[in-house]
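I have a structure I would like to understand better, so I am pasting it below and will then ask my questions one at a time.
What follows is chain A.
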Amino acid sequence: MSSILKLENLKVRFSTHRGQLEAVRGVDLDVQAGTSIGIVGESGSGKTVMSRAAMGLLTGSNVTREGRVTFDGKVLSDMSRDEVRNEFGTGMAMIFQDPMTALNPVRRIGSQLQESLRIRLGMSRKEAKVRSIELLTLVRIPEPKQMLRKFPSQLSGGMRQRIMIAIAISCNPKLLFADEPTTALDVTVQAQILELLTDLRQKLNMTMVLVTHDLGVVAGNTDYVAVMYAGEIVEQAPTAELFANMKMPYTEALFKSIPNIQMKAGSRLPVIEGRLPDPTDRPPGCGFAARCNYAQDKCFSDHPELEKAKDGHLYRCWFPLGESIQRKVS
Partner candidate 1 sequence: MRKLWSTFNLPTKISVVWVALVFFFVLTGSFLPLPDPTEFDPDASGVGLFSSGHLLGTDINGYDLLSNVINGARISILIALISVGVGGLIGSAIGIGSAYVRGKVDLVVNLFFNILLSIPNLVLGLALVAILATSVDPSIPIDPNRRVIIIIFSLTVVIIPILGRIARGATLSWVNREFIVAARSMGMKDRHIIFKHIVPNVLPAIYAVIFLAIGVVIVAEGALSLLGVGIIDGVSWGAMIGRVAGDFTYAPQSMYVPVIVLALTVIAFNQIGDHLRSQLDSREGKI
Partner candidate 2 sequence: MTNHAHLRKDSDVLLRVEDLVVEFKVPGNKVVNAVSSVSFDVKEGETLAVVGESGCGKTTLGKALLQIQKPKSGTVRFSDNELTALSKKELREARTSIQMIFQDPISSLDPRMTVRQIVEEPLWIWSKGDENERLEKVKTLLNNVGLDPELVLDRKSYEFSGGQCQRISIARSLALEPNMLICDEPVSALDVSIQAQILNLLNDMKDRYGLTLIFISHDLSVVKAISTRIMVMYLGKVCEIGTTESIYSKPAHHYTAALISSVPVPDPTHKLERTPITGEPPSPVDPPSGCRFRTRCPAATELCATEEPMLREVSDGQFVACHYPRA
């Protein structure tokens, strides 16, 4: 198993009129080829910024990126923008939450599909057309030949998402970033798309990074999960291990507060009180301390580092759950 994507101490800062906004604060991640990793977090956790920064998609004069991004042995963070762009399509690809903004509304589906094939893989028009039909069949679109002539506005959300997936995998990328790919879809369509992604991953031997806020989605579709909060990874483990032995109170609180279809009907949900800390003015210590049921004095003053437990389970907490330490429940 080799590492296909490695993030080392990745930091992303935005300069805003309210001061420096630290969106991502030193993230280390090592993604093994052929696996599927889920990045879970709510809005403001930094998960989207991190995935875009890893792909080199974050540009702008007010953005500062630090740290190393290594993809397939190449150090992306040292490469120029043009060189990084060469990796898109054949190396890395991304699918987004809103397929409508990823598809050009005034171009036919066929033309959008074929663009990548002809530019990146140098196919002729005929070859590209044949390959497009193959791709559409792969993403389970009925009547692929007719689909080539259609415009995005004629399609439903689920269809558009499939097209976006088809475009993303058209050049056989090694790594696929999926940024909330099913959040905007109906639940039955969501299930179909997730199953499709798993199927494609196995068929094409792709690695997948699935960014989402939905613990349900990661539970069924990933090998490994990283939980982000306030710009850092606060827990990381193989999926089964994470759900079985949550160590960071945030993960536990998140899990408990989500309405879960397996609960008894009409049960009252425990809530996470309070709000995310202001990203331009983060307090010292643990970012979750103010909202944590188990916080102690140390949590407010000292910032915890990422600790390693057995089985590749990492956590960032002074008083992790499941350990026999005296805890003050406030």
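Before moving on, here are some points about what is shown:
Operating definition for what follows: contacts are C-beta pairs under 8 Å (C-beta built on N, C-alpha and C of every residue); 3 or more make two chains touch, one makes a residue touch a chain; residues count from 1.
Quick note on selection: all candidates are chains of the complex that A comes from, given by their letters.
None of these values were measured; they are calculated from a predicted model.
Every candidate listed (1 or 2) is part of this complex; the one in touch with chain A, counting any copy, is 2. Contact residues on chain A toward candidate 2 in their complex (touch as defined above): 42-43, 142, 156-159, 186-192, 194-195, 213-220, 239-240, 243, 253-255, 257-263, 265-272, 275.
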